[in-house]
Structures are given as C-alpha cells and as structure tokens.
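With one protein chain withheld, the remaining protein chains of the complex are depicted in position.
Read from first to last, the chains carry the letters A, B and C; within each, the first residue is number 1.
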Amino acid sequence: MRQGIFQIIENLPLARDIMSLRLGGDTGAIVRPGQFVNIQVEDCFLRRPLSVCDWDGDSLTVVYRIAGRGTELLAKMKNGSLDVLTGLGNGFNTALSGDRPLLIGGGLGFTPLYALAKNLIKEGKKVQVILGFASKEQAVYVDKFKALGCEVTVCTEDGSLGLKGYVTRAMEGLDYSHFYTCGPEAMFKAVSDCSLTSGQFSFEQRMGCGFGACMGCSCETLYGVKRICKEGPVLMKEEIKWRT
Amino acid sequence: MRQGIFQIIENLPLARDIMSLRLGGDTGAIVRPGQFVNIQVEDCFLRRPLSVCDWDGDSLTVVYRIAGRGTELLAKMKNGSLDVLTGLGNGFNTALSGDRPLLIGGGLGFTPLYALAKNLIKEGKKVQVILGFASKEQAVYVDKFKALGCEVTVCTEDGSLGLKGYVTRAMEGLDYSHFYTCGPEAMFKAVSDCSLTSGQFSFEQRMGCGFGACMGCSCETLYGVKRICKEGPVLMKEEIKWRT
Amino acid sequence: MADMRVSLCGIELDNPVIPASGTFGYGYEFAELYDINVLGTFSFKGTTREPRFGNPTPRIAECTAGLINSVGLQNPGVEKVIEEELPKLANVFHKKVMANVSGFSVDDYVYSCEKLDKCEQVGWLEVNVSCPNVHGGGMSFGTSPEAAAEVTRAVKAVCRKPVIIKLSPNVTDIVSIALACQEAGADGISLINTLLGMRIDLKTRRPVVANRTGGFSGPAIFPVALRMVYQVAQAVKVPVIGVGGVSSAENVIEMMLAGATAVEVGAANLTRPYACRDIIKELPAAMEKYDISSLRDIIGGAIHG
Partner (left out) sequence: MADMRVSLCGIELDNPVIPASGTFGYGYEFAELYDINVLGTFSFKGTTREPRFGNPTPRIAECTAGLINSVGLQNPGVEKVIEEELPKLANVFHKKVMANVSGFSVDDYVYSCEKLDKCEQVGWLEVNVSCPNVHGGGMSFGTSPEAAAEVTRAVKAVCRKPVIIKLSPNVTDIVSIALACQEAGADGISLINTLLGMRIDLKTRRPVVANRTGGFSGPAIFPVALRMVYQVAQAVKVPVIGVGGVSSAENVIEMMLAGATAVEVGAANLTRPYACRDIIKELPAAMEKYDISSLRDIIGGAIHG
C-alpha cells in the first residue's frame, strides 16, 4: 500500500451517471489486476474505494457510478489533485487462469476485469468475456475489451443489446478453463452455481480504511474470517460461504 | 443585512500577520461606517466578522490579523469568491461628531475608523486621529489617514514610531468635540476615563450568527441588554457598563 | 406534486420544517430576510418566568461542523414576550407559533406555560427540560424520568394546547425519560437538545466560553440525534420532533425515516440565514429523487422490517 498525490488527467462521463477518471502519479504499488485504490474526496470523511480498471507506469483509470454524495463531488472535479491510497487488496491470481479463462462482469463489475484481460492477453491466453448490463445505454467498455482481442458476449436485461437476460445465460455451453467475475453480489451465487470450473470473485463492501485496520469489511469464509480490503477483494469459489 | 457572493480582488499582507482583503460585489447594504461583514471561510463552521475599513459602490475592504485557523485559511485565498453577509451592526453615528471629532484606534481598531474619517472629512469636519500600535512594524494605514486630510498622531508601545506609550497619552491636552474609538477592550476604559466629551466605542465579541439571532454576543448596558452584532457594535460612552 | 404536509398534535403544518428555539429569536431578524410564513412553524426563543441576561460572554466557541453556545436562556421574561414580542410577531407571522419554555422550578414552568397557553398565536408549548447551560437548572429535570414527568404533569394540568417536551441527549437512557413524559401526558416529544461540549483556547489555555462548557450543536451531532429519534420514536405513541444538526432536505427526510413527524433546524440558521427557506425549497426535488410523494408516508419508515 502506498499513499500518494495524483493529478486529475481527465474525469469524463462514459454514460449516464458513469464516469471515467484518469489519474497521473506513482502507480508503483499496483502489482495485480483486481486491486483497488482509495480516494480522498474533499468534504467527505471516508475515502472512496474504487477498482483499478487500467494502469500504466504513471497513470491509472477508475470507472465509477455517481451513486451518492462522494461520487457526486468526485464527478465535479475536472482538475487538481487527489490524495489516493494505491495497491490495496490481493487482486486476481492470473496463474490459475488456464488457457481459456472466462471473465464475467455485471454492471460496473467489468472494471477490474479490463486490467485482468489485458494481462491475460499479454500472457497469450484466449480470453472470453461476458459483460452484463441493464440496457444498451449502460453498455460501456465493450469495444475496449474487443480491441484487446477478447471474445466478447454482451447481455442486457432488457435485450436492447446482445443477449436478453443475465450473464449466466451466456455462460451456458461455454468452454473455459477458469473464471473471474465481478458484479452485484446477487449475480455471484448464480454464476457460481452454473460454473463448471474453479473461479475468482471480486467482492464489494463498505470500508472504513481500505487497508486492513478497522475490520469494517470482514466476511466469513470456509477458511476463516477475511477482510475484503486486505485478504480480498478477490475470493476463490471454493472458500466462499454463501449467505443463505 | 444582505447575503451576497463577493469576488476576491486582492488579499495582500500589509505587515506581519496583517492582511488587507478587497472584495468585489454588491455593497448596497452597507450604509454607515462602523458596520461589519460576516465572511464564510471554507472548512470553518462559523463566519468571520470583520469591520468594513473602506467601501464604494461595488467593492469593500477589510483589514484582518491572522490570529487563528479561520484567518489563516482566509489569508491563503488569493482568488475565487466568498459568501458574505453585509450591512451588519449599527455603525457610527456621524451626526454627533461636532466640528472637531477625535478618532482613536488601538491596533487593528483603526479599520472602522478609516471609513468613518473619510465620511467626516467629506462632511467638512476637522478630523483628528490617534493611532496606537505595538511597534513601528505594526503601524499600517498611517499615511492613508494623512492622505484623507486627517491630523494624525501615532503612538507605539515601544516608542519605535511617534509617541512612546498608549493612545491616552496622545489624548492629553487635545481639543475635540466628540470621539470615536475602536481597539482592545483594555484600552476602552482608559480612553473613557480621560475623555472630555461624549463618544462612541466599537466593541468586539465572539459571535454565532452576526445578525441578532443567537444572542451569543449580548452585553449589558445601562439602558438594557444589547446585542453587539445588532444594537452594536457601537455603544455610546454614556450607556456602557464597565466590567469592574 | 410533492405533498409536504404533516400533522403535529392535531395542527396541520404546510411542511415539517421548524426553526429550533434559540436560533430564530422571536422571528423578526429572519422576517426581514424572507417571508417566514413559508415555515411549518417556528419555536421561539426559550422563555422563562423572569427576564434573564443569561451567561457571561464569550458565549460562543467554534467546533468542527458545529458550535458551542452558552447563552443561558437570555430572554425578556414571559410577560414581556406576551406583551411585546407576540404582537410584533403577529405582523410578520400568521401561523401558530411554538412557545418554548424553560424554568428552574416546577412552578416556573407552570407559571409561564399557563400564560402562553392562553395566547391565540401559540399553537404548541415546547417545554425545555434540557438546557445544558444553566447550572442546577433545567438540566436536572431532563436527566431523570421522574423529574421530567413531574414537569410534564404540572404543565399539562394548566394547558389546553399540545405540550411537547424537549429532551436532553446527555443521558444514559433517553427512552425511559420519553416514556415517563408520555405517561405523564406529554402530547409530543422533541429531541435532541444540544450535547454538552467544550473547547479550550490554546493561547490563553482557558475554556473558550466563559461558562467553561456549553451546548454543542451543528451537523456534527446529527448521527447522535438521529439514533435517539429512532430509539424514542419506536417506544412512544405520541409524535416526535427530530432536532439536531439538520441542515439539508436530505437530513429532513432521514430524520422522518427515523420516526420524526416534524424536524427542527437549529445551528444552520446561524451560518446560513436562509437555511430553512432553502431546505423547504429543496424538499420537493429531494422527495422526487427518493420516490416520496407524501412526507407523511415515510414517518418511521426505517423502523419496521
């Protein structure tokens, strides 16, 4: 974990209430896709944890939804600098991907999967991606995944783009070596149930600190208690204790 | 009273820890010298009440000392806008000045006296001014008073400029028709005691609102309770109940 | 069309926004700024049997997201309030006003309430058993269920109008005090009054306010106020007025979800003179944002389930 001051390079809308924020600064602490950053927004007491969607040596990109006061304030910032904690969380384990990994994103869940896809493609893997959205209007980043060389299937709840229905529908009959998923928790159980292989889930939780100090985001797993911000946000399919 | 947004025209140091802030905006609510404004400083809950040192149709000037968190933050603001309440307090009564009014300022107490002097000069009065400071380094606005055409006597506690000692020393033997004073409360009693005429005192007090709502700044006078922010900050010599 | 009306002890309010006692004087300072008839009502300056200057100055200390005041119930006394303040108020405010009363003995409360109850302009009596600024004064009534009930019973015996008891948050079990007041006949409960707080001046190394400690209010105390409103609203049957750090339309909605029938706005009036008018203006948009057609419908919405 590293604390640093980042410059706002751009902070632009991708779709209604969906913003893309690119920050310039020291990204040295980010070592794996699936890690997150924790951003101090002025006039908010707590930081805002956001998955890293993409990063290079001196910049990183997060995609966020304007959902509350903090993100509303953040969306208004068009320049200046931000106090950011980087390199948070365990991130995805790419060593387990196998040759034909499947990436499943629900809503903004695609964000950590983009950096992951980039990584897996670089490693020469055949990357299949399922992106689920509420509707066509919300379907962002589809072309970006394609541009990486991924095989992309889009699903929308209202059928306005791609398959009509949930991501699980697109999983049917697919052949894959391992899966990685991020999205609403409601989607996770369904994905787990219809999955044929082992896989990794990136969880969300309200956090106090984001670096393991407050125990605010703890969850029980089959192998003991884990902090989503520290031992997570990525958990293996085999360790998850589903809330029944 | 009027609430308005004012632009920062300049915010510059006059001496060590003494700043002059000029604001552009609607000054229509300011009707008398000796009134004050109440400035909202970002990250401070309460506004900062400051005497108006000078004003014209579309700008006003306040002079303040960097004394705490609020004024430290204010001193850092070099541009942008401020939420300001204007036209607060009763101000000085110039009708009582007579032909040869005496103005007595201690430390930053000169600020409301400057606008007053301007006013009295315009009314053709012979204005005598005594300005007391800790030392030469703190002696600001002396030339500005002279430029108005006032007869200025300066006193410094350390004698580094003008008379050595307190303002009361400069009052001795002076001939004046009425006096106006502003400065530390410690000075007021001495000024009152050695004064030969009636006069007006501009008081300071910690305020919650600045416009008469909270009763935070009340004081007892010989003619009942008054709110420094509303029935004050200017009180007549004859009504003051001195704390013994 | 957003319906902001609520009924407080049988009197309908156009909206639930009520400037809190001690932050709105007797109304005029604000009537000079805007038409205060846009308010649901307002609770006037805490009034006592005798005139009071209150505590020595300084009486104000700044805090993060709030302030401390130790005004100590400065007021002209109930006679002058009735003879001078209310007639003047009649010129600028045409709704029922809430009469806030403090006292230092049960007789004090009875004396002042009985007189104010007879005033045409007064719609409710808000009995402050909780002012933390008067040593050995109002505080003691608000910190014991028995004492709070005693005041309530005595005041109810001489009043025909709704009696609302304003509670202190500086207690271990506010629910037991609220229940005791209801049992004693209170028609409503308002909470919270200020938290007892303090600041010290690092330069003088002395407390900032002359009285050493004072009442802490402002956005900082909102989570404590909301918790207590939530606890009390679940326990009592009478309407609850939510008070403490409210400074936005969202805060008003949150207080009502916690169980408040109406909401008082305090410290916000001091730093933002138009705060209440602005909150009332912003309420319809906030209601739409959160899919609320009538504020009545959300009272206590967060309590069940």
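By our rule, contacts are C-beta pairs under 8 Å (C-beta built on N, C-alpha and C of every residue); 3 or more make two chains touch, one makes a residue touch a chain.
For clarity, every value in this text was computed on a predicted model and none was experimentally measured.
Put simply, the hidden chain is in touch with A, C once you look at the whole complex.
From the options C:T143, C:S190 or C:T261, the residue with contact to the chain not on display is C:T143. Only one of A:L96, A:I121, A:C219 or A:M236 touches the absent chain when the whole complex is considered: A:C219.
For the options C:L257, C:I279 or C:L295, the residue in contact with the chain missing from this view is C:L257.
Seen across the whole complex, the unshown chain contacts chain C at 61, 63-66, 68, 143, 170-172, 195-200, 202-203, 205-207, 212-213, 216, 219-224, 226-227, 230, 245, 250, 253-254, 257-258, 290, 298, 301-302, 305. Seen from chain A, the chain kept out of the figure touches residues 1, 3, 40, 44-47, 70, 85, 205-209, 211-220, 225, 230.
Simple rule for what comes next: only the chains that are shown with their structure count from here on.
Taken together, the touching pairs give a contact graph of some other shape, not a line, ring, star or complete one.
The most central chain, judged by the distance from its Cα centroid to the centroid of all protein Cα atoms shown, is C. Centroid to centroid, with C-alpha atoms defining each point, chain B and chain C lie 36 Å apart. Computed centre separation for the pair chain A/chain C is 47 angstrom, with centres defined by C-alpha atoms.
Chain A and chain B, compared by their mean Cα positions, are separated by 59 Å. Of all residues in chain A, none touches 2 or more other chains.
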